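Omission of a single protein chain aside, the complex is shown with its protein chains in their original locations.
First chain written, first letter: the chains are A, B and C, and each begins at residue 1.
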Amino acid sequence: MSHNKETLREIVIETAGVNPRKCMKCGKCSATCPAYDEMEYHPHQFVSMVEAGKIEELMNSKSIWMCLSCFACVERCPRGVEPASFIEAARLALIRQQGKNHLKAEDVPAKLNDKLPGQAIVSAFRKYSK
Amino acid sequence: MQEAMMRRAKELLADGTVNRVLGWQKGEFAYDHTPAVFDSADQLEQFVYDDFTAANLSKYLVKETKQEGKILAFLKPCDTYSLNQLTKEHRVNRDKVYVVGIGCEGKADVEKIKALGIDGILGIKAEGDNFVVETLYGNQTVAKTDVLAERCVVCKSRKLMTYDEILGEDGEVINSNRFDMVEKLENMTADERFAFWQNELSRCIRCNACRNVCPACTCEKCVFDNVNSGIANTAAADSFEEKMFHVIRAFHVAGRCTDCGECSRVCPQGIPLHLLNRKFIKDINELYGEYQAGEDTDSKGPLTNFTYDDCEPSIVHERGVE
Amino acid sequence: MQVEKKEFKPTIVAFCCNWCSYAGADLSGTNRLNYPANVKIIRVPCSCRVNPMFVLRAFQRGADGVIICGCHPGDCHYTTGNYYARRRMTLLFSMLDFLGIERDRTRLEWVSAAEGAKFAKTMNEFVEAVTKLGENKRLEDLRCKKQ
Partner (left out) sequence: MQRIGVFVCWCGSNIAGTVDVHKVAEALKSEPGVVIATQYQYMCSEAGQTLIKDAIRDHKLTGIVVCSCSPRMHEATFRKTAAAAGLNPYMVEIANIREQCSWIHKDMEVGTEKAIILGRAAIAKVHLNAPLVAGESPVVKRALVIGGGIAGIQTALDIADAGFPVDIVETKPTIGGKMAQIDKTFPTLDCAACILTPKMVDAAQHDKINIYAYSEVAEVKGFVGNFSVKIKQKARMVDPVKCTGCGLCVEKCPMKKVPNEFNLGMDKRSAIYIPFAQAVPKVATIDPTACLKMKTGKCGLCATVCEAGAIDYTQQDSFIEEKYGAIVVATGYNPINLDQFDEFAYNQSPDVVTSLEFERLTNAAGPTAGTLLRPSDGKHPHTLVFVQCVGSRCDGAEKGKSYCSKICCMYTAKHAMLCREKYPDTEVYVFYIDVRTPGKNFDEFYRRAVEEYGVKYIKGMVGKVAPQADGSLLVQASDLIEGEQLKIKADMVVLAAAIEPDQSARPLATMLTASMDTNDFFTEAHPKLRPVESPTAGVFLSGCCQGPKDIPETVSQASGAAAKVIGLLVKDSLTCNPCVAHSDELMCNGCSACEKVCPYGAITYQDKEFRMPDRTTAIRRVASVNPAVCQGCGACTVACPSGAMDLNGFSNSQIMAEVDAICK
């Protein structure tokens, strides 16, 4: 099902529960983001993209899967804008569509290795599947 | 006790410390003794003191102390609280009163005797712990404790607060549960409370007995009698004005009322007016700390005082039953 | 003939202290923040000037809600006025509640000269609460009722 640009943006903002307009473009979230280098869109860009309504590009980007959801950006943002919530909302908007689960339960055992902490698996399921 | 008081009064009259005596004299019946001023020893023959001399004499001192000479006053413990409060408000000149504090075991309430179905009362004699009531239809005996006045059942203190001498023994402050009825009302729903007070206050005939007897209500000219006060009214035209008179009167005496219970005692319609004043006292105690009006003659009353961290009025919304 | 039910519009009397809440009301006006028109404001020098008589008078004359606004404790232009108002109004509201009058008909709110938005929000909330309660039946004086 395709959403037109307006309702998708509203859904993302509503699920994130934060007002993107509060962002004053200081870039502190990107400064603290440990996964900065692997992302083509950086945390401060998520916020301005959500505000501009460019949700499709965000959903098709690699960045939303690179986010470790360590919430450093949420902790450090002086205006309380919570960029991580926007990434999470974008992810949810994507994986909630039909058959878009990023992580299927059956291909987990293949990825397992002993160094992988249990918590990582749990958080992966939280992030990557409905 | 009556003889001791009469003897003492005569002595003080004779040696000139006082030139008149404030006490009670027999009324029409055996139970309605009225306060009276006795100027001479032989007038004192009329003097009476028993379980029905319940009137609080301190309010009479407002007028009496304006006259010449010192006056002897017999005050029960709860009366002495009122005298302290009147002294604090400069309504009574304390040095022109010679106070004889009298111990008190509680006064009887004739309405309670009548409520037991006894009528046609000719005389009442106290014998030990009960009363012998002579009536047209023969005698009845009634236990004193069954007909004790409500305010004496929940008496707050038998301690004499101010006195120049004592007859009988001084008592102690009593930790009584005088707020139970108020609590019961508070736990009712708003509709039940409204119905209760609508029923009670609708019986008010605005005889102003409560105002005239209240030792805290000593204004030179009462707001309700003063034509240009804006709320002058001497008779309640509808249920609003019935409530308004009693709420504003309760507000004026709030923080000053010593809970002496006179207003309910004299109310011909038997309206429990003391509950309004006790509600204010209970609120003040709970919200701003224990305060007993009349305990001293210099402390600042709760409504002429404040602390920086008093509670907000919204507490009324959070408390109690919806 | 179907009697058109006149949509209940409460009459609200607001006592605003000249230094803070009246200025707050003006500020909410300057910012064009609207609140219902049935709130009418009476200017008093300080919240401690509001006598319980005035509150009862307002209810008698047909008001459905009375709200008193004053400076935040500590900000009073007369240093201690609002502390006395706080005690008096707490006891008055408690007594009205004791008599069974609906609690939401009376309210006290601290609004500073810089809080235009808060003033408008408070008024909107208060009118909504009073409208929910309906007409003031328990403290009404029939002679003053609008026919």
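Criterion: a contact is a pair of C-beta atoms (placed from the backbone, for glycine too) under 8 Å apart; a residue touches a chain by one contact, two chains touch by 3 or more.
The shown structure was predicted, so the numbers you read here are calculated from the model rather than taken from an experiment.
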Where the missing chain makes contact, among the chains that are shown: A, B, C
Omitted-chain contact residue, chosen from B:20, B:91, B:151 or B:178: B:91
Hidden partner chain, touching residue among B:212, B:226, B:269 or B:307: B:226
Contact set of chain B toward the excluded chain (per top definition): 66, 89-91, 218-223, 226, 228-231, 252-253, 300-301, 303-305
Footprint left on chain C by the chain that the document does not show: 11, 13, 18-20, 22-23, 25-30, 32-35, 37, 40-46, 48-54, 57-58, 61-63, 71, 74-81, 84, 88, 112-114, 120, 144, 146
Contact set of chain A toward the excluded chain (per top definition): 22, 24-33, 36-37, 42, 44, 72, 75-76, 78-80
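To be clear about the criterion, only the chains that are shown with their structure count from here on.
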Touch-based graph of the chains, sorted into line, ring, star, complete or other: other
From chain A, the most remote chain by mean C-alpha position: B
Distance from the mean Cα position of chain C to that of chain A, given in whole angstrom: 48
Chain A and chain B, separation of their C-alpha mean positions in angstrom: 75
Chain C partner contacts - residues on chain B that touch it in the complex: 185-186, 190-198, 223, 230-231, 237-238, 240-241, 243-244, 247-248, 250-251, 254, 276, 279-280, 283-284, 287-288, 302-304, 306-308, 310-317, 320
In the complex, chain C residues that touch chain B: 52-53, 56-57, 59-60, 73-74, 80, 83-84, 86-104, 107-108, 138-143
